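Only a part of the assembly is drawn; its chains keep their places, and the rest are absent.
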Amino acid sequence: MRMSLWEYANPKRFMGWTAPVLPVVFGLAGVCLVVGLVWGFFFTPDDYRQGSTVKIIYLHVPAALMAINAWIMMLVASLIWIVRRHHVSALAAKAAASVGLTMTLIALFTGAIWGQPMWGTYWAWDPRLTSFLILFLFYLGYIALWEAIEDPDTAADLTSVLCMVGSIFAILSRYAVLFWNQGLHQGASLSLDPEENVADVFWLPLVVCIAGFALLFIALVLLRTRTEIRARRIRALEARVRRA
Amino acid sequence: MIALLLRDLRLAVRAGGGFGLGLAFFLIVVVLVPFGVGPETAVLTRIAPGILWVASLLAALLSLDRIFALDFEDGSLALLATSPLPLEGAALMKALAHWITTGLPLTIAAPALGFLLSLAPEAYVYLLVSLLLGTPALSMIGTFGAALTVGLRRGGLLLSLLVLPLYVPTLIFGAEAVRRGADGLDPTGALLLLGAITAGTFALLPFATAATLRINLR
Amino acid sequence: MLRVQNLTCARGGVPVLSGVSFDVAAGQALILRGPNGVGKTTLLRTLAGLQPALAGAADYPQDQGAYASHADGIKTALTVTENLAFWADVHGTILSDGIFATFDLVDLRDRMAGTLSAGQKRRLGLARLGVIGRKVLFLDEPTVSLDGFSVRLFADWLQNTHLAGGGISVIATHIDLGLAAPELDLTPFKAAPDVGGGSDEAFL
């Protein structure tokens, strides 16, 4: 019998195949990050306008990208939970949320540190910054809802609904914020149009860093999902012992 | 469904004046701001549209947790869920009742309070229109948030945390419309978007709310 | 007719009862017995469709079930009549005057529900059952706080109006209602510690 892809989402199987995969992903993430950051920090020239401060881009941009990706992953995982009720996907959504929150914070902090030399202020109500602040609030609410509900299945259901409704409103907020204020922030640095891209010397290490962050994100989500599965397993065993 | 609306309105009136109090809170927030910010008219005029909108948002927020909490505690909600009334309809009626007891009186009173904050004279019309268009969305979104947190004790603050980011688009378009009106610019775009949000929330959120309630009643 | 087959139900994600099966014919009542915590409330809520069953099924005419427990949806700020009228409205039935007499509420019609004594409030909660006209009643300790006279009043209504009209009811109680109805002890159905199906099932 051919095994369905969904079989990998069975908690036991998931624990099985992630155990060997996890160190590999962590290793790759480490390699990419070390290469990308060292390259970016020590082997690229200073920017003619921004000086050495430009180098914070190697943390800022990948973190910002991962912050958005984490939300998208949460949305997909929530949909899978609603449709197919695979416990692993619900827990993966929960895992992605805390990683996403951390990435959002890193993007906000590095952005703020960058803002001081660039715009002369740590914080401005620029649309992109503002969108990120709103994203941060969404993450906070989502995680708080997970924490507030006792029964894990109920929590998974409710957070899934919140994630779906929240996604619509997050997109709406993005447009609203653009409508509200035109900003100071840079445009996209990675674009198909070569004219718009940052110079190649900055670009290559940036790509490596983004790959590193992406791998790190995957590794952290896997790790946290495994932790959540273990926690649920302990819960189940405790319940069984209590009843016996 | 009308029975539910009437009951909720009657309860709001009986239990210590539901109508008056949302309004009173709005009034007090508007009054507190000059104490905090200082009495200069120029500054107040400048921030009036924003403060009025933020205050109506907070006034709406404050009564949200009552939408379902009492019905949940005394078992009405479970009984409603097993009654012939579709839960989607109940959600809609709850939002409507909340709007009638909070949003509507607030909208009617807002011009008077704009006065306290020296709102620019041109802006009054837009303040009224934007609140009329926008506050129903606040009630509907809030009802959804209330459904999410209904089983939880001390859900009140969690509710604010969940609902406030959802309020952002409504707030931005609403305040922007008033500000543009005050500055003599054209606020139609903002008003249209505001209307679209309200229409969208009323089309979609009753279903999300009903689903959430069903989960929470399990 | 109510047919329950091999039902497993859970509370807090833990299976509480498993393999519950019974039939109740139209015009019959069934009394659930069992010590505190055996799962009577859980079973009734599952039957009423307020929570999903882990396994098995309960069949009865759709939209004919009604659940009643301690939390009986009484609004303290509404009068007795207003409370009943609301539920009649929601269920599309008519609030007849007879119901006040049946449940000894005639003197209390215009009293705010919040000022009733425990037993009076309970009678109001039971009167709701007479108003909504549902055929299959799931009653969780319906006579708590009632005095002997009121218990008989309720038993009479159940026997002579509800059951006589082809109704069904499943009643969990620790008190003897004086009904001529079969009893079912739930103790044998207590879920074994290793019975499957809880919300953590997949993780074991």
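Note that the chains take the letters A, B and C in the order they are written out, and that residue 1 is the start of every chain.
Throughout what follows, a contact is a pair of C-beta atoms (placed from the backbone, for glycine too) under 8 Å apart; a residue touches a chain by one contact, two chains touch by 3 or more.
What you see is a predicted model, and the numbers here were worked out from it, not measured in a lab.
Peer 1: Stoichiometry of the whole complex?
Peer 2: A x1, B x2, C x2
Everything below uses one rule, namely that only the chains that are shown with their structure count from here on.
Peer 1: Roughly how far is chain A from chain C, going centre to centre by Cα mean, in whole Å?
Peer 2: 48
Peer 1: Give, as an integer number of Å, the spacing between the C-alpha centres of chain C and chain B.
Peer 2: Centre separation, chain B to chain C: 37 Å.
Peer 1: In whole angstrom, how far does the Cα centroid of chain A sit from the Cα centroid of chain B?
Peer 2: 32
Peer 1: Could you say which residues in chain B touch two or more other chains, in rising order?
Peer 2: Where chain B meets two or more other chains at a single residue, that happens at 218.
Peer 1: Hey, what residues on chain C touch two or more of the other chains?
Peer 2: As it turns out, chain C has no residue touching two or more other chains.
Peer 1: Which part of chain C faces chain A closely enough to touch in the complex?
Peer 2: For this pair, the touching residues of chain C are 12-14, 191, 193-194, 198-204.
Peer 1: Applying the document's contact rule, which stretches of chain B touch chain A when the two form their complex?
Peer 2: Spelled out, the residues of chain B in touch with chain A are 144, 148-149, 151-152, 155, 158, 161-162, 164-166, 168-169, 172-173, 176, 189-190, 193, 197, 204-205, 208, 211-212, 215-216, 218.
Peer 1: Quick one: which bits of chain A touch chain C in the complex? Just the residue numbers, please.
Peer 2: Those residues of chain A that touch chain C are 10-11, 87, 150-153, 229, 232-233, 235-237, 239-240, 243-244.
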